[in-house]
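One chain of protein is taken out of this complex; the other chains stay put.
Per-chain residue numbering starts at 1, and chain names A, B and C are given in the order in which the chains are listed.
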Amino acid sequence: MKTYTRTMNGWWRRNPFYLWYTLREWSSFFLTAYALVLLFGLARLAEGAAQYEAWRASLASPGAVIFHAAAALIVLYHAWTWFKVMHKTLPFLRIGARRVPDSAIFAAGVASSVVLSLLLLWGFA
Amino acid sequence: MNATNGKVIAIECLRYDPQTDDAPHYETYQVPFTDDMSVLQGLQYIKDHLDGSLTFRWSCRMAICGSCGGMVNGVPRLSCETFLRDFYPEGLRVEPLTHFPIQRDLAVDQTDFLVKLRSIKPYIIPEAPKPVTEGTFLQTPQQMDEYYQYSQCINCLLCYAACPQYGLDREFTGPGALALLHRYNADSRDAGKAERMELVNADEGVWGCTLVSYCSEVCPKSIDPARAVNQNKVESTKDYFLRFVAPRRNG
Amino acid sequence: MQIIQSDVIIVGGGGAGLRAAIAASERDSRLRVALVSKVVPMRSHTVAAEGGAAAVTRGDDSLQYHFEDTVSGGDWLCDQQAVEYFVAHAHEELVRLEHWGCPWGRQPDGHVNVRYFGGMKVPRTWYAADRSGFHILHTLFQTSHKYPGIKRYDEYFCVELLVDDGHVRGVLAIEIATGEFVVFEAPSVVFATGGVGRVFRSNTNAGTVTGDGMGLAYRAGVALRDMEFMQYHPTCLLGTGILMTEACRGEGAVLTNKDGYRYLQDYGLGPLDPWPRPKAMELGPRDRLSQAFWHEMKKGRTLETPQGPAVNLDLRHLGAKKIHERLPLIAEAAKTFSGVDCVREPIPVCPGVHYMMGGILTNVRCETTLPGLYAAGECASVGIHGANRLGSNSLTELVVFGRVAGEQAAQFALAAPRRAGSVLRQAQPVADALLGMLRNTEGERLAAVRDEMRLSMEKGAGIYRTQEHLEETCRKLMELRSRYAKGIKLDDRGRAFNTEWLTAIELRNMLEVSQAIAHSALERRESRGSHQRLDHEKRDDVNFLKHSLACRRGDEVPRIDYMPVTITKSSPRARVYGGEGKQVVLT
Partner (left out) sequence: MKRSNRPIFWSLFGAGGMLSALVGPMLIFITGIAVPLGFLLPRDTMSYERVLAFAQNGFGKLAIFVVIGGFLFHGLHRIYHCLHEVGLPLGHGWMAVFHGLAALGTLVALYLLIVIG
């Protein structure tokens, strides 16, 4: 029986939902790059003050700041989506006979992120 | 057909005839319509009055039989509960469910899904045989709630058309079948989880999913198949590590 | 032409067909059971059944009550032996469905819950919300995967029953995807092909409900029994025909006319109480409710809408919680297809053709008069529905008699000697004739003939019938048959997935089954159950306490014969509703 199979070429452009998904997935390039920046900084730190300071100075370059701004935004989007789908990995949670709504799990995720981020800011300061 | 108040809408349909065509093409039909007409009724109008060779599946026309799924302007929808008025005056494009091979026009080959449905052992595997004379199992509404939403699947395959991972890799068992797998695992009457975990644990099982979750978005019965799949990633992970700690009796 | 050998062929993959296939396979796992269906089983029309399935369950109920409700509901045209078998085996079959995973509604303690339906003394309807048919079908379909003996042939359309020397030899089918003819050969065949509601214009039935099995059996010389009894369901969503289940009323919904008046009290269904009463008002039987609508319409007391006259089905007092728990599909369908939020507004409804009480004549063992041919489900007339089917008896019928048919067919196949001789001799000319349809260069459009048939059936064989209108319909059907014979011109000349061709073949069956309906109705000069004659308003037990049998006579109109009704313990009485029943406590 002859059938026709369509290609998947450019599938991610076919639907806005897929575009947002792709953005979420491509946040990983930024996150990985950021981890490498940190790893690089750690290496400089191990090499001594001068090397470390050079690395630190490079962070203030416009290119680095633009990269970090983009990375922060995209990882923020990743965080949002992460909490948005978090309930899907969980069994039904119940309080008494009532199911905990998915929106509550999302809210709990966002709230913990906010609290931890503020703690982090406070820790650095 | 009722009076149409003179409104006409353009429906562009994908056409493919395996007997004569090597690739699909599109054909546009001008269809008079009323505001209560569904896309399915638009297609029926074409078949009855304009071109009897347009091929599509349909049956219940009330969103329960799962026959009439298709892509409407690129989105997987049941054509019986999608209305022409929402596409007026621009018109709409109707295509067969994506990711499936096209048999003819809007009809796709569903065989792959049917094979996968079989592979998940979609039936109660009881702990021990229970004679009918013993009456029903007891199941509280809360126990029922554990699987009930996943039992609502009408096998319309919209979730498969929504899943790029299935499109990219046909080995993936896919959202619909996995949601049904979970439906049985989560049923208090069932004791077949260990058997079904073999599929869950395989590369073809839940691991093809990257939680795009568009399946849950398009599901006409709000089943949330992505949840069933991803809950089973956790189950499979537990199964993977716990077997070292507490091996199952039957290995 | 490919020939596929098996032991039992089941035609139709709905509730009855699947149950028959499982029963045959359980009878002997070595049997090769071929399940042949024109759709993948889960698309079958069982899927659309909503309200539930009846079986005696509660302590205050009894088999006697279920029997009486069924027989009086059927206006004493039921075969009482069949009803006795049915009520006695109903419960075990529903329990079996429960064991197979059907998510029946539960009480808080985990026991199965039951609800009221029309014409019931005591609530006995098991339900899975208002998607009972959907759950039964999927439970059976999914459970059928457990049986390696069942081999499915999805999307094979049966076009002829093959009979040789008075014995069934198999069926001829078209593989839809390729358009190739395939012969399925086996000593026994079960027809579980469903109803024929699509011969009427306004109906609750899926597009597949085209009376295929009835047509094929009829062509093979088996009589169609009680075909004049076509049930109108009183509450269908206006404009679409989508069923608004009787369970709405079972849960407490009321029907009002354009003045907000509960009109059923005017039609022998009262009195109007502040509480629901079993077998009264909205809990009356379907035939009476549909007829009351007709009278309201004649009195000008229905709502006039662009889609025709309607009354209001009012659920508002049930409250959002109960509606969404018990009637989610209704709420969803009313919203999607009519834009009505049934929590806030009443749903506009009107009657629509719903169910064929008659069908292929069988005895209580589902045997037809043709050795080796069995029938079960809506396509069969096993005799439990009489002149009007009680709501929620049909889903139970699918499993009770689906099982009987499967077991009997298996038994027959195990005992049957293998017959020599080729089935192709009969199959080939049929296939050639059908292929000829693809070559017609002249003729009219399929839809034209089909639509004229539907309109004519609705006019002549609707809720109320008269000699004059029935005769006109009979004439029209003959005319349509000869126009069909002259030729239908198809746009689609190919064989692969040619649904236009298949629809044309369906239409052939529909025209013939329509004739059986119209002529049976013409000959029954009385009013009984769903068959109401304005020119013969009374039930006439002297002349018509008997089943009609429509027998095919080639191109002629059918011959209508009669056979006696089996009466075991309930002699005909007046059929009384309303009045004396006690208060209903809705759970």
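Criterion: a contact is a pair of C-beta atoms (placed from the backbone, for glycine too) under 8 Å apart; a residue touches a chain by one contact, two chains touch by 3 or more.
Values in this document were obtained by computation on a predicted structure and should not be read as measured data.
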Touch criterion as defined above, residue of A:Thr5, A:Thr32 or A:Ser103 at the omitted chain: A:Thr32
For chain B, the residues touching the chain missing from this view: 164, 168, 198-199, 201-205, 207, 210, 233, 236-237, 239-241
For chain A, the residues touching the chain missing from this view: 8-9, 11-12, 22, 25-29, 31-32, 34-39, 42-43, 45-46, 49, 52-53, 56, 59-60, 64-65, 67-69, 71-73, 75-76, 78-79, 82-83, 89, 109, 112-113, 116-117, 120-121, 124-125
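Just so it is clear, only the chains that are shown with their structure count from here on.
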Chain A-chain B separation of Cα centroids, rounded to whole Å: 31
Touching two or more other chains - residue numbers and ranges from chain B: 18, 103, 109
Chain A residues counted as touching two or more neighbouring chains: 1
Sites on chain B touched by chain C in the complex: 2, 17-20, 36, 47-49, 51-53, 55-67, 81, 103-105, 107, 109-110, 114, 117-118, 121-124, 126, 130, 132-133, 135-141, 143-144, 147-148, 151-155, 180, 184, 187, 189-190
Contact footprint of chain A on chain B as seen in their complex: 16, 18, 21, 23-24, 74-75, 98-99, 101-103, 109, 142, 145-146, 164, 167-168, 210-214, 216-217, 224, 226-227, 229-231, 233-234
Interface residues, chain C side, partner chain B - complex: 39-40, 42-45, 47-48, 92, 95-96, 98-101, 103-104, 106, 108-112, 131, 134-135, 138, 142-143, 145-146, 154, 177, 206-208, 239-240, 242-243, 306-307, 329, 332-333, 336-338, 445-447, 490-492, 494-500
